[in-house]
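The structure's right below; bear with me while I get my questions together.
With one protein chain removed, the remaining protein chains of the complex are shown where they sit.
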Amino acid sequence: MGFLTYVVLPLAVLTGLAWTARAGFRSIAGPFGAVFRAMPLTAAFGLTVVLIYVLAALFAPAIAPYGESQVFDEFNLFPGENPDFVLGTDQLGRDLLTRLLYGGRNTIGIAFVTTALAFLIGATFGFVAAVLGGWLDQTVSRTVDVLMAIPQLIFALLLLTIFGQSTINMILVIAVLDSTRVFRLARAVGGNIVVMDYIEAAKLRGEGLGYLIFKEILPNAAAPLLAEFGLRFCFVFLLIAALSFLGIGIQPPLADWGTMVRELSIYIGYAEYGDWQAASLPLLPAAAIALLTVAINFTVDWMLDRYSGLKD
Amino acid sequence: MSGLARMIGQRLALGAFTLLVVSMVIFAAIEALPGDFAEAILGQGATPEAVAAIRESLGMDRSPVERYFAWLGGVFSGDFGVSFNQLSFQSQYGQTGERDVVTVADQLAPRFANTIFLAATAAAVAVPLALTLGILAALYRGSIFDRAANVGTLTSISSPEFFVAYILILFLAAANPVFPSISKIHADLDFWERLYRTVLPALTLTLVVTAHMMRMTRVAIINLLASQYIEMARLKGVPRWRVIVRHALPNALAPIINVIALNLAYLVTGVVVVEVVFVYPGIGQMFVDAVKLRDMPTVQACCLVFAAAYILLNLLADVLSVLTNPRLRHPK
Partner (left out) sequence: MRTGRPLVTIRDLKIEGLAGEDWLPIVNGIDLDLARGEVLGLIGESGAGKSTVGLAAMGFTRDGCRIAGGSIEFDGIDLVAASEDARRSLLGRRIAYVAQSAAASFNPAHRLIDQHTEGPVLHGVSSLQESQEDAMALYARLRLPEPESIGFRYPHQVSGGQLQRAMTAMAMSCRPDLIIFDEPTTALDVTTQIEVLAAIRDIVDQFGTAAIYITHDLAVVAQMADRIKVLLKGDEVEENDTRAMLAEPQEDYTKSLWAVRSFRRPEQPPAGQGAVPVIAVAGVTAGYGTAPDVLHDVSFDVHAGRTVAVVGESGSGKSTVARCITGLLPPRGGEVRFNGEALPAGYRNRSKDQLRQVQMIYQMADTALNPKLRIRDIVGRPVQFYRGLRGAGLRRRVEELLEQIELEPALYIDRLPSELSGGQKQRVGIARALAADAQFIICDEVTSALDQLVAEGILKLLDRLQNELDLAYMFITHDLATVRAIADEVVVMKDGFVVEAGPKTEMFTPPHHDYTDLLLSSVPEMDPDWLDRLLEQRGVDNIGEAARGRID
């Protein structure tokens, strides 16, 4: 029965919410609202979930019953054992619901900062390489080729071994590694735009690099870049969760979902004794991760669909 | 044919060059280590012998270039050095003779075989499954099947490996003990027993990779079906199945090969987390442990193995897609 309450019920509630939200999205008037007119349910689901996550992350301190690292005497409480601690407490006596909320805030926040940093680096180099071409483009492109020849998780682990495991190091390492993908995309998208005659006209007018990138290229690259931001965020989010799960990512005392999955994984054996509430504890943060990435993917899928539909 | 041979030669040379550069990057890792690493790594238990041994194994007295070539030479002869862990262990409990030193290579070899076994099992299921489903989804584009597959695969690729893994454990190991949740693999297991213990990690990988591969196959085929020569074939009255088999498939080979290679390469990475979840004795797990201990020779060796597998897979795909390109096979 745990399956019903934990999986079917929340999904049903979310889908219902999405259904209602879609009606709301669709009724937005004006040219901006036209975007939402033909919105499929999956996209509405995605947007709704993303919105809920963002709000929960922003207002976690207000929603959470206790402080992030507040320790109580009652440790290793099972869910439901004490009404004060709905999901129970961990081995140090911290409220799991509170940890879950803060964990979301931290994981999402850190992933967002990392992705933004990766975009800043990757898009800047990508556009400059696309506009200038020549040796600069060659140098950066070949460097990126080499960096991308090593799988990202492996490379991240190597670099974290060298620089030491800290949250800041992890953000920097992943941002730099992930910026290679952003570079590739920005270089490709920029490359497609640079060959346009309006760029030639602007170059021949004598416009500088800044004008070309910000006024002529960026507005045209916004749609694919935004979609890519969603996908890269998912990737970074999963990578950070994986690293934390391995114990090499976000470091304590910060709460995060990957670490929570690892720490709670011992409870899974309780399924044998029919205690589904305890057994599904590690799945809670894991499902929270999955749900967000699914939601973003649904949204991006719809955006890409629209974008490619607009092109022809 | 000479154009084709040259093309493939170029790709191979490029692949070899990339491998070399990657090996330099991995080696340079040691150079970037801050401070006196030997003491830092051994910490409280540092005996002078151990510190000296590590310094010697790092070859601090020689130039970086010399050390790089010495290391690379070792790699080629299967010698990745001795792990710091071992050195530290020996320094505390005394050297018990040359023969007992366990080298990184000794540790790596059986684990490497285990990882290959796991990845191969996953690939053996995932590749045919994904290709079939992907082609079907492309053929029946817009149908209920296609849309359901779209939602299903999106969900699957969005889920972290450990989520899939724990769900499988919850239902197939904990609640209903069908498969073991911990993969105890050792050398004297027979094939079937080994396979049985590998089922859950392999299934996890399969679920994640299939979704990816299927989506990419679908897109590759759909792009192809929009070509004018497909329309021409239909306008010649060629039956549907023949349009696919004779007109689409020969041109779809290159994209499909790339899809497969990309996903096999993805398997290489995905294996790390899955091995940790199932305590599967492969290099992924060894790698993570080494990272936690900052055991440099082991980290380097694992890194090099992963990177080499990744590069070789991509290289293979590259060469194969060159081989299937009629423009290159039949130059002007």
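Points worth noting:
Think of it as A and B in the order they're written, each chain with its own count starting at 1.
To be clear about the criterion, a contact is a pair of C-beta atoms (placed from the backbone, for glycine too) under 8 Å apart; a residue touches a chain by one contact, two chains touch by 3 or more.
Keep in mind the model is a prediction, meaning the values are calculated, not measured.
Listed residues B:11, B:67, B:234 or B:292: the one in touch with the omitted chain is B:234. Residues of chain B in touch with the missing chain: 227-229, 231-239, 242, 246-247, 250-251, 326-327, 330, 332. Residue-level contact of chain A with the missing chain is found at 37-38, 196-198, 200-207, 215-216, 219-220, 309.
As a working rule, only the chains that are shown with their structure count from here on.
Note on chain placement: the centre of chain A and the centre of chain B lie 24 Å apart, centres being C-alpha means. The part of chain A that touches chain B in the complex is made up of residues 42, 145-146, 149-155, 157-163, 234, 238, 241-242, 245-248, 258, 261, 265, 268-272, 279-280, 282-283, 286-287, 289-290, 293-294, 296-298, 301.
Residues 18, 21-22, 25-26, 29, 32-34, 150-151, 154-155, 157-163, 166-167, 169-170, 174-175, 177, 181, 265, 268-269, 272-273, 276-277, 287-288, 290-292, 294, 296, 299-300, 302-303, 306-307, 310-311, 314 of chain B touch chain A in their complex.
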